[in-house]
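One structure coming up, written as structure tokens, with questions to follow.
We show some of the complex, not the whole, and keep each chain where it was.
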Amino acid sequence: MWKKYISNILQNIKNNEISVEQGYQQIIESVTGELGFAEVDIARSLRTGFPEVVFCLNKEDADILEIVKKIKSKNELVLLTRARESTYRLLSENFKEIQFYNRSGVITIGTIKQKAGLVSVVSAGTSDIPIAEEAFVTAEIMGSKVEQYWDIGVAGIHRLFSKLGNLRKSRVIIAVAGMDGALPGVIAGLTSCPVIAVPTSIGYGTGTGGIAAILTMLNSCAPGVSVVNIDNGFGAGYIASLINRIGM
Amino acid sequence: MWKKYISNILQNIKNNEISVEQGYQQIIESVTGELGFAEVDIARSLRTGFPEVVFCLNKEDADILEIVKKIKSKNELVLLTRARESTYRLLSENFKEIQFYNRSGVITIGTIKQKAGLVSVVSAGTSDIPIAEEAFVTAEIMGSKVEQYWDIGVAGIHRLFSKLGNLRKSRVIIAVAGMDGALPGVIAGLTSCPVIAVPTSIGYGTGTGGIAAILTMLNSCAPGVSVVNIDNGFGAGYIASLINRIGM
Amino acid sequence: MWKKYISNILQNIKNNEISVEQGYQQIIESVTGELGFAEVDIARSLRTGFPEVVFCLNKEDADILEIVKKIKSKNELVLLTRARESTYRLLSENFKEIQFYNRSGVITIGTIKQKAGLVSVVSAGTSDIPIAEEAFVTAEIMGSKVEQYWDIGVAGIHRLFSKLGNLRKSRVIIAVAGMDGALPGVIAGLTSCPVIAVPTSIGYGTGTGGIAAILTMLNSCAPGVSVVNIDNGFGAGYIASLINRIGM
């Protein structure tokens, strides 16, 4: 797009339809004004198949509908996070192939054509499932094949061992845990996959809001762990998919 | 002592050597003034074999010598924590049966007559050994039989499994860890012993000073863990010995 | 169970029904897959009489009922913490010998056969009672004889002294306090029992959420104190029972 625009100017100069000075002014305007936008557009187009994402918190349902309509016209897949059921009902009147994950509040619109690679999502406790589900759906709609292992906490570490064989086949593992947040480090010590650790805000007292979990993960004795923000299941699913795509 | 003092007063009243009012005054003086001291002395005498403890930080060697002399005259065992080698050299000129643990700076004076029960001290990394040693020697001089398992971190959790059989024979386990502090929770999930968790100040960045380790321990998913202050090996050895003594 | 499974394989080898290679594959599968689970099961069976515990927060009543039914079929005693009255009403339609402690939200199902040892639970203020009650019931259902001393704060330290005689008979003391959290340290200075300190979230301003209380307890001048998370009455009751059982 930008190439066409610039080439046009150059052609006009060649054709003596505009002066060098005029050409410079037109180019500089585009460069300081719109280049960034254009360039990113190009970059975006390289990542075909990536959904646009709408963060629904603090947005009105009607506004969300408008936003989704605009995206949908350009994009086959849409991902909405932190949505309410009312949002889902409104959208489902307007779009087909829509799915609502009610534990995490995720909505997906469109059909995922192809799932490749393997991302495993492991969560420590039942309360961590909403965040794990957000990671799961994000990775899946971005094209990853995803497997999930719910409720495999360190308190009963034997539950982890029986899954190790499967886990070791992943290209990347997302490990979700609140409370003491020990799960990702233990997994990293037992596999050679990169582990994306997601602390959750599940905890109380000195662990309120996930602070103990995130500190544990950042200080993991086992190398091979990196960490996203507390409750950021979307972020974990997103970077896991970027990783999963490598070499494809 | 106090009994003798009070009985004396009562006898004097019986003998009419002092009035009821005088007796009351003498008793009340003793009660508000010295009772506590007397009473505690009696309590102390019940715990025969407990060493007196000298915290050496910020104390001059000469002063420490004086303190130890005073204690030694009443007590067969003395425990000194956070001592320097110079302290050891000075004391070793004055006392026999003295031992210096140079990694932790602990000094013991006297022979432990009897060791009973079993306290296990497990430490996660080489850097945690000074604190683990402080716990070890404290528990031992307080009469516990102590076994130690150095360098059994969660990063290589298999090292823990091979020791589980032995660990499960303990009456109480002291688990020492810095960094992510995950060790005590994992042990508690695999044994049914009470676990005293000791966070150490080993760590950097967000784990500086042991804050990540202590939060992990306080938020342990596995029940059966309680926690002492960061680097408080002495405190862990002390309460472990109190526990170990139960039912003896 | 695992022994039977392995012995079977070995017998098949001996009988030449399977090859050494096949036997190895069957063993390795069991080891990497299910060993942990089996092993823990055996460990669990050694601790007969321990209740299974259900943490009810964020769980639906109907789900809780299903979980309890499953546990109850294998276990005589069930402990539920942080339960609502509606949970109690639903469960009481399904189970006998059920009891609801409404201040702490604890439910117990089943009859405790035997109570032994002595655990004392001391709480500083009226507001600390819910947490103290959680500790009390947990210790009791795990088989401890428990005595309680409500509302014995340091502000009126004389109330503590009159109970000292009784307290000193305990095998382990649970001390529950919010605000300045000074109670456990004072008790540890006056008895030779191990003290499990439970900070509560009672407090305001700089003490909000129990932070002042837990710091006081972790820094107790008197040795013999270890600490659980803020408001973790269950955790305190649990480790106190592990301790109480020692030597029985």
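Labels for the chains are A, B and C, by order of writing; each one numbers its residues from 1.
Note that in this section a contact is a pair of C-beta atoms (placed from the backbone, for glycine too) under 8 Å apart; a residue touches a chain by one contact, two chains touch by 3 or more.
Being a predicted model, the structure only gives us computed values, none of them experimental.
K.L.:
Fill in the total copies of the single sequence across the complete complex, 3 being in place.
P.N.:
Per the structure file, the complete homomer consists of 8 copies.
As a working rule, only the chains that are shown with their structure count from here on.
K.L.:
Shared touching chains for chain B and chain C?
P.N.:
For chain B paired with chain C, the chains in contact with each are A, in label order.
K.L.:
Mind having a look at which chain is the central one, using mean CA positions?
P.N.:
Central by C-alpha mean position: chain C.
K.L.:
Upon optimal superposition of chain A on chain C over Cα atoms, what rotation angle is obtained, reported to the nearest 5 degrees?
P.N.:
90
K.L.:
Would you identify the chain whose Cα-based centre sits farthest away from the centre of chain A?
P.N.:
B
K.L.:
So what's the Cα centroid distance for chain B and chain C, whole Å?
P.N.:
25
K.L.:
Between chain A and chain C, what is the separation of their C-alpha centroids in Å?
P.N.:
The computed centroid separation for chain A versus chain C comes out at 39 Å.
K.L.:
Could you tell me the distance, in whole angstrom, between the mean C-alpha positions of chain A and chain B?
P.N.:
51
K.L.:
Pull out every residue in chain C that's touching 2 or more other chains.
P.N.:
40, 214, 229
K.L.:
Which part of chain A faces chain C closely enough to touch in the complex?
P.N.:
126-127, 156-162, 164-165, 204-208
K.L.:
Could you please specify the touching residues of chain A with respect to chain B in the complex?
P.N.:
124-125, 153-157, 179-182, 185-186, 188-190, 203, 205-207, 211-213, 215-223
K.L.:
In the complex of these two chains, what residues of chain C are touching chain B?
P.N.:
40, 43, 46-47, 53, 168, 171-172, 190-196, 214, 218-219, 223-229, 234-236, 238-239, 242-244, 246-248
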